[in-house]
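As you look at this complex, bear in mind that one protein chain is not there, while each of the others sits in place.
Here is subunit A:
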Amino acid sequence: MAQDAEGGEDAPQVLKEEEKERKNRRRSKRKKESKTRTVRSNLLLPGPEAEKPQRSPLANNRLKTTKYTALSFLPKNLFEQFHRLANVYFVFIALLNFVPAVNAFQPVLALAPVLFILAVTAIKDLWEDYSRYRSDNEINHMECLVYCRNEKKYMNRYWKEVEVGDFIQLRCNEIIPADILLLSSSDPDGLCHIETANLDGETNLKQRQVVRRFLELDSEFDPLKFTSVIECEKPNNDLSRFRGYIVHKSGKRDGLYKENLLLRGCTVRNTEEVTGIVIYAGHETKALLNNSGPRYKRSKLERQMNIDVLWCVLILIVMCLFSAIGHGLWVWQYGEKKPAFSVPGLDGNYLSPVLAAVYLFLTMIIVFQVLIPISLYVSIEVVKACQVFFIHQDKDLYDEETDSQLQCRALNITEDLGQMQYIFSDKTGTLTENKMVFRRCTVSGIEYSHDANARRLAMYQEADSEEEETAAKGGTLSQRNSVSSHQSIKVVHRSLSMKSHRRTGSRAEAKRASILSKHTAFSSPMEKDITPDPNLLEKVNECARNLEVMRSHEQPLSQLTPELSDIFDFFIALTICNTVVVTSPDQPRQKVRVRFELKSPVKTIEDFIRRFTPSRLTSGSNSSSSSSLTTSKSMPRVGSSILSSTSTESTLLKLEEKLAHSPQMNNNGYSSQQDRRAIGSRPEEGELRYEAESPDEAALVYAARAYNCALVGRLSDQVSVELPHLGRLTFELLHTLGFDSIRKRMSVVVRHPLTDEINVYTKGADSVIMDLLLPCSSDDPRGNHQKKIQSKTQNYLNLYAVDGLRTLCIAKRVLSKEEYASWLKSHLEAESSIENREELLFQSALRIETNLHLLGATGIEDRLQDGVPETIANLRKAGLQIWILTGDKQETAINIAYACKLLDHDEEIITLNAESLETSAALLDHCLQYIESKFSNNTIDKTAGNTTVGFCPLSPPSSSVHSSLGLVIDGKTLAYALDKTLEDKFLSLARRCRSVLCCRSTPLQKSMVVKLVRDKLKAMTLAIGDGANDVSMIQVADVGVGISGPEGMQAVMASDFAVPRFRHLEKLLLVHGHWCYSRLANMVLYFFYKNAMFVALLFWYQFYCGFSGSSMIDQWYLIFFNVLFSSLPQLVTGVLDKDIPAEVLIGVPHLYKSGQKMEEYQPHMFWMNMIDALYQSLVCFYIPFFTYYDSEVDLFSWGTPITTIALFTIILHLAIETKTWTLFHWSSCIFSILLFFIVALVYNASCPICYPPSNPYWTMEKLMGEPVFYLICIISPVVALLPRFLYRTLQGTVFPTQLQLGRQLNRLPPETRNQIPNRLNIKKETIPQKPPCAEHCPQNPKSNDSDCFKACNQTPSSQSSQYGNDPAFPSNTKAEHTTGLSVTASPPGSLLCGGEKHSSEANSQERSLGFHEITHNTSEMESMSVEETFPWNTTVDQSSFSLLNWITSTPLFSRFGRVLQLSPHRLQNEVQDNMCVLGSISSLHQDFKGLTGKNSNDFQEQLKGTPTNFCKSETLETTFL
């Protein structure tokens, strides 16, 4: 052993196959790549077959993010820089200068600017690389414990020395140096907790598990005895996946999952010591593979600029060609005359005109090179870096609560922020706080409104300001006082023990504590302290009492009334059906080392059979008796070793023991300790902290705790619940079927300690749970009752949704042992498969989550973030179209949309729900047609045929209000609408809507929508989101914004900008976006102007020097003009100029439109600038020209004034364009001019012979002694800038732009300022997408409101009822309209129990609802009587006097909005119906039935006929009325 291997340097041994394969790969990349990596212990003796490979083929743990080494820097950096075309161009030109035949300048001098720019970039790169090197070094030299074979113990080593196959021991709070497979943990259950905040920003602890077989080791893990071989995936960047297996010496295999892997960069928490083997190291770790640096995006402005750069190239070529031809002609004109001034070639022969022209062309490229703005790219980078700096520094974008500020992650798209047209926003966590607050619940069909809780929340809302918060806490129920104080203490503690200081704010200590609590465990007091509903609390207590009585009397639990048993189960489900981890980190770190053998979920069938033999499972020892704790911490290993012997006897023994000791089973030392205390005294709820993966889980657990049903401990195999009267119950957790977005639910399989039944508790979205319920036969009363409960629950769910609550259904299923056994078998198979394990597990979950028994439902509120409605309103005023893409259900989404003012009450809403591609197509056509017709109505004849099939609401409009369209589309329909064939229609519909709401959309759909809009509409898109599900959308959009909220860092990592809150978007876009855009746009335009103007001077001169490429401007000036003399002012202006102050930009959001319309940099502006440059250069050229015409002036005495004039003109031009003059502007301009004169004077005095050929000795000095020089310098800029100055003046006076008005606004006193926006509004109130609905409902003269609600709801055939929404705010709705319910009967023949029940019960049980409906209908009738022909009258009638199944009005839409329901086959129905208006109801029935059978072809054919049908319908209706 001793002769082997020098510890860490030991190369990992790789299987021969892999080596071979690598060779193969090298030979031909086509060959199949090895799919796995094989890892062996480095401590093994090298076998004879595995001689050490020369070089380790696997990456070691050295982190190297630097690009260069000292040697490779120069070549590599140059190589990279030359990837830029511009650089190549300039180097080419510089080199061209070395060719004697064409050179224009001194060759060395011509290189100077190129070298300068290359050097600046290189220094920047070098500095960046150096800082990377330093941080790398720091990380590489962190230490960790690596097992050393010589010393036979763990030794400290640097991270960089760690290699794959090493054994590493980690202590608590250490950062994990590589991806490590967990082999041993000091935790008795083989668990390890890690905090992944470094990876994904989630602060909750995640459990990791020791590889199964090592868990069962009876002795301490000894790396030397590790002989297994690990086969796992190749390194990849998927953080949430790890698959592989471990082959033991015995040949047995164990699967490896992500639960076994500790990822680099995470921190070990709550676990004293873990050991593992390195699987991936260094750059192959998942963390580093995920870390793909900043991305390079090209902004819109830059793209536009590049086009103009190409134009410049074209202009350059034209100018050069022109000069070349001119020179050719000039030479040709002299022929053989050999004038004195023409110089022959080196050989003494004169060049032929053609050759001279060719040479001259190249020369001219050199001379005119300045036209291509060499410093533009560098300047833009500098300016953007400064802009980013200022955005970072904005204190308005700083969030004190989280101590986070805006982060610009993409450095080069700041100006895109000023040009956004579409915003795609996620809802949860983006618009809302993602702070889930339990609001209401319904159990067993009875609603518990939790009024007190609502009042409490209202107080929080009021107490948002800092001082009031404490008061608010005090004001709520007394129960919570203790809790909150506990909370703050504990949190302070945590901030010390865990790495949370970065969250500390600058507030007072107490305040800080409460902030911390909010962000470390998703649990502000607001979320935690639920006030229980008295009724429900009473029932819970009653239930518990009953149970206690029953248990004491040994009665079976089934005697409980169904309601009470439901309530009991409901709370059990709330408590245990989650993945919440209980911690209490303030406890001293003392670990009770109790080791139980009984491991996590049932692993094998035998195990199952063993453990679930009915005879052994009758023990009812559930109550906790803390005194029975016998196993002391001094003998953990002994205990476990005894228990690990595998006789049946001992298994049973273990079971017993386990049950006896269940209270002590906790996931870590903290809670063990805590539990003990809790058992000893009364459990103090405040001591427990719940760390949940999603905040709503925590909310539910806290809610259950409010009912004294507290989760006190969770292990991988059991959950402990503290119940009133019953004390502690421990549920054996058999399986956890985690949440996924496809199933939309999660389940736990537990063994109920009271009944010994195997129960499945499922919690999930109502839409899925409701479909999975056990079908209830209406025959037996129980089933009937159940059906009633379901429909009632559904009702309440809808009400919750209307209130904007997140709804979850709770259900349960009791499994028989046989059922469980058969399911278990397949489930185990699924678990053990490696290939498509996820898929199999998914299927397995589907199998067990059926035939559920509904327990109840919960409503959780996700509060809107501060300022969201205002922000949205402002952004919208700024002309941004805001789409919400959410995974939430339609009703919730719509209501949130109303709450945040995305939808407005005077907006007409088009709802698209379709079941198939065809219906989607039809629907889209339909809606388009409707809109078209509205437009045509609008323009042609207002009273002419209202051919729209009754989308127009009954409520008449008032012409003053501009109402508009909103589009709501659900995920299914969206999938169809995004189909290639329909996307255009969808878009043309969507773009006409003021707001679009996509519900139930998947992450992929989100990104597809963004992509569609981006590509098809050529619009600038911004996507904002906070969660992993928004990442794809964020990446697709032109600008991705991540919200650095509690959902983790994934969105932030993918984003270009990360803001702490949604409301920060307002300032980011309206102010910084506008500024950045306006600054950069002006700077770019100015750049083009400047260069063109300067080059044009040279061009004019060519007419007077025989197109010889001569320049009157000294080459030094020519080359340094851009870089030295004229660059600073424009940089300062580009960084600091403020066209409009921030307050005005926020106050008058309309100003943002200038960016959207690219007003500051439109394509024609380039040409306007070019023309201005032409004019100015003509002035600057010809004034000196005529002044010095036929004088004794020499070349450079004439050229120097021109240069001076040009500089003055260029700087004064900038002065005209500068809107804000700060000290920086003044000094930069003065500095530039002074610099020029100083340089000129020094240069001209420095050396009489040094600068051939210009040799400007004493030129400037002499010029400055002549009055004419000054006279020229005064008049030329005046003449040159007169037109622009005049134009700007006239523009500011006669036809000011919005921006100029905004600027003037700032001048006014604040009180008058407020009134100005009106003027701005009136001037430009034309948003094409906003067809005023008012004019489209011409027949409605009555009301003063202009509510146009339209909804063509298509009921999915599977769903039986359709619910409308209440879009009204409480404040502005009449009492009758506060809630409502649209009752839709299902299609004939497809009645499902829920729907039927629902419709029948609507009247009986909910009087209020029924009442609404009645009042609604009557009011409709009233309005109808006033109105003339209205197509939908027919439908109203039908729905009101017969239960004809297809259309109902929806009183829900606050006023008289209506839902037009189009089931897959109903679209025609409506057409047909209008054709055969009121033929007879029965015949309509026939139609339906007939139509349902039709296939899609028929369907589409019919669709073509629609327009005519509409017309018909109109006439027929008239007759009908």
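Following the convention adopted for this analysis, contacts are C-beta pairs under 8 Å (C-beta built on N, C-alpha and C of every residue); 3 or more make two chains touch, one makes a residue touch a chain; residues count from 1.
Please note the rule applied: contacts and distances are computed from a predicted model.
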item: Omitted chain, identified by the protein name its UniProt record gives, among "Cell cycle control protein", "GOLD domain-containing protein", "Protein farnesyltransferase subunit beta" or "Sorting nexin 1 isoform X3"; value: "Cell cycle control protein"
item: Residue, one of A:D222, A:D394, A:E548 or A:E932, that touches the chain absent here; value: A:D394
item: Among A:R751, A:K985 or A:K1219, residue touching the chain not depicted; value: A:K1219
item: Contact residue for the chain not shown (choose from A:S184, A:Q405 or A:S1078); value: A:Q405
